[in-house]
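Every protein chain but one is kept in place in this view of the complex.
Residue numbering begins at 1 within each chain, and the chains themselves are lettered A and B in the order written.
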Amino acid sequence: MAHPIVKHLEEFRAQKSDLLHKDFLITWEHPRTQIEAILALAEVLKQLHAAQVPYRAFDSGLAISIFRDNSTRTRFSFASAADALGLGLSELDEEKSQIAHGETVRETANMISFLAEVIGIRDDIFLGEGNRYMREVGVALTEGAREGVLHRRPSIVNLQCDVDHPTQSLADLVWLKEHFGGLDQLRGKRLAMSWAYSPSYGKPLSVPQGVIGLMTRFGMEVTLAHPEGYGLIPEVLEVAKKNAAENGGRFRVVGSMEEAFRGADVVYPKSWAPYAVMQRRTELLKKADKPGLAALEKECLANNARFIDWQCDRAKMDLTQGGKGLYMHCLPADITDVSCKRGEVSAEVFEQYRIATYHQASYKPFVISAIMYLARVKDAAARVAALVDRVR
Amino acid sequence: MAHPIVKHLEEFRAQKSDLLHKDFLITWEHPRTQIEAILALAEVLKQLHAAQVPYRAFDSGLAISIFRDNSTRTRFSFASAADALGLGLSELDEEKSQIAHGETVRETANMISFLAEVIGIRDDIFLGEGNRYMREVGVALTEGAREGVLHRRPSIVNLQCDVDHPTQSLADLVWLKEHFGGLDQLRGKRLAMSWAYSPSYGKPLSVPQGVIGLMTRFGMEVTLAHPEGYGLIPEVLEVAKKNAAENGGRFRVVGSMEEAFRGADVVYPKSWAPYAVMQRRTELLKKADKPGLAALEKECLANNARFIDWQCDRAKMDLTQGGKGLYMHCLPADITDVSCKRGEVSAEVFEQYRIATYHQASYKPFVISAIMYLARVKDAAARVAALVDRVR
Partner (left out) sequence: MAHPIVKHLEEFRAQKSDLLHKDFLITWEHPRTQIEAILALAEVLKQLHAAQVPYRAFDSGLAISIFRDNSTRTRFSFASAADALGLGLSELDEEKSQIAHGETVRETANMISFLAEVIGIRDDIFLGEGNRYMREVGVALTEGAREGVLHRRPSIVNLQCDVDHPTQSLADLVWLKEHFGGLDQLRGKRLAMSWAYSPSYGKPLSVPQGVIGLMTRFGMEVTLAHPEGYGLIPEVLEVAKKNAAENGGRFRVVGSMEEAFRGADVVYPKSWAPYAVMQRRTELLKKADKPGLAALEKECLANNARFIDWQCDRAKMDLTQGGKGLYMHCLPADITDVSCKRGEVSAEVFEQYRIATYHQASYKPFVISAIMYLARVKDAAARVAALVDRVR
């Protein structure tokens, strides 16, 4: 029997990729064939790694990361992806750098990019800011390249913004593809993206938004569930609706975790802050209004506490398809009696799916590598095919 | 005359290494042939570097370091060792990462390891915790590999814990081997591992423990000296006794630096905190009891001050074998009138042996490279032999 990498290579070569020298910011701005090319290439690269066939593509060049929020797994995924391609990692630490002294985005974007191939950015704290910041950087890089300041315009990879978290949702999708045996198997599958209780506040909206914006493109029946007042950015809801309509899927919003879980093949219970709260918080953060922020946090935690029963536990899992729905989480989860007194998921349910969530996470470095590869390497298809030949 | 690298290569090939895909946490958990293989390979790699023959072994892959305590020389040794083998360095900074938010060790261990070859850990502050933490990480990695989450289980290298500091004691041993002209020359040599006065408190026990646990395996006559109440972990004393009994050496504990130095071929005077104090300190740290910690520090410094004459000076060096014993230190030393008013060693003695201590330190990056090489490279012996051919 052929090695499974052969099938993934064929899937990859069947798709058209148009990412060369471009950015990857939002999944729904890229055609489906582009998404499928990334998914398949991520699987190929993962299997090359398993087979100990290096897929280094550069002799030198930098992959720069800008983290404006904490990160462990995305930070390491980006570092791993860059290293695998032969790129040196350089982090822009804004506290250390002169950015803190008022330097403009435009200037910094060029100053760090003379030998850069890729810039990965996480900027998810301020609503309406993170994605805009990435586009500002992009405009500056385009100008720099046009003016000959930069020999090559580096590609920006969104490592989480206020709107989307594409490397997360793509890793989630490769995992679903793998778990169910192919993208075509996702058609008609029911996915519940549900708010869950957490004793913290201010978690970004980009994970649920990324999931509903992506999975609706593959014929899944996606249900978004949250308590009243915990809505996402309205524009993203429109994207999800449109995707579902165009791709033969379904998208609906309900007000109970139980309702969403009923008959679900996949559940993704995760906390987030309400859209309206994020807007208020962004304004307070901009004004550095500490008493205002403290008051908002208190108000929100009190509000969260009204929905303490939005916990993914055995009873709710029993509502899923045959009681055997797949539990997903982007990690780290707030686990009741493990990482907190009461959280998003019961210890028992988490433990049952713990290894599954690790598998889910394991696709992220390869998704990032795939995006970098397609954005920076000419003749990607031919080069990857030559690597695959070394596996068989 | 043949290049000295040839002899070291032969020494290396004469030993059996069984480290492939394993961890290196405690020297006395590995058989003597394993230790000798590491020593000889470290010397081979050092001479390859001197001869400008690169010994890069990887196209890509990460070496991850986790420093839960300050470090300059071990940090740079690890970085140098990783770079020399072709691995990219990635530091897990726990303040930056989500670990600070209660993420479990198990999960993080897997999340950072998808493309990792080696994880180096320094965790020496809490008695009973550092080594345990490394083993917890190891169990998580083993599970990750077994469940297919990780394609390959990375190897853990102990960069100093509460029990042992193996890369230090192995570097010390290569230095002694080199200084005296071979491992067999160490038999019967007298080594004084002595407590010394320092105006600080809370220094880890792992250096003296590592030294008495390792040097007793090579027939050395090891004397541990410390004031009453400054004992080491009892289990490690038992290891030293047993090692000495089994290897034709000697191990004894005395209560005076002079007594230990008398007739010594090698002296290693270094401050540490008493075992019992470290236990109390660990409890206070866990409770974050700041007044308690301040009181303990005051008490300990006052107690240290009773032993201010435990300083390695000319008079004490005159007691050593022919007045010419070799002074060793893991650096940085507390040097009287240089780095402090009164310290572990007089300025004159330190200056006499300063370059010797630099040589001692110079073996550490190569010891770490050797461990990484044996833990990660198949057919290490054949590959190294091919490199040595390029020297002659």
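Just so it is clear, a contact is a pair of C-beta atoms (placed from the backbone, for glycine too) under 8 Å apart; a residue touches a chain by one contact, two chains touch by 3 or more.
Note that the structure is predicted; figures quoted are calculated from it, not measured.
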{"item": "Selected from A:Val6, A:Met111, A:Leu293 or A:Ala385 as touching the chain missing from the view", "value": "A:Met111"}
{"item": "Touch with the omitted chain, as defined above, among B:Val6, B:Val253, B:Leu293 or B:Val338", "value": "B:Val338"}
{"item": "Contact with the hidden chain (one of B:His21, B:Arg56 or B:Lys286)", "value": "B:Arg56"}
{"item": "Options A:His151, A:Lys290, A:Arg314 or A:Arg390, residue touching the unrepresented chain", "value": "A:His151"}
{"item": "Residues of chain A (touch criterion as defined above) contacting the omitted chain", "value": "58-62, 64, 88, 90, 92, 96-104, 107-108, 110-112, 114-116, 143-144, 147-151"}
{"item": "Absent-chain interface as seen on chain B, which is shown", "value": "49-50, 54, 56, 67, 70-73, 75-77, 79-80, 82-86, 88-89, 331-332, 338-340, 355, 358-359, 361-362, 364-365"}
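Heads up, the rule we're going with is that only the chains that are shown with their structure count from here on.
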{"item": "Centre-of-Cα separation between chain B and chain A, whole angstrom", "value": "41"}
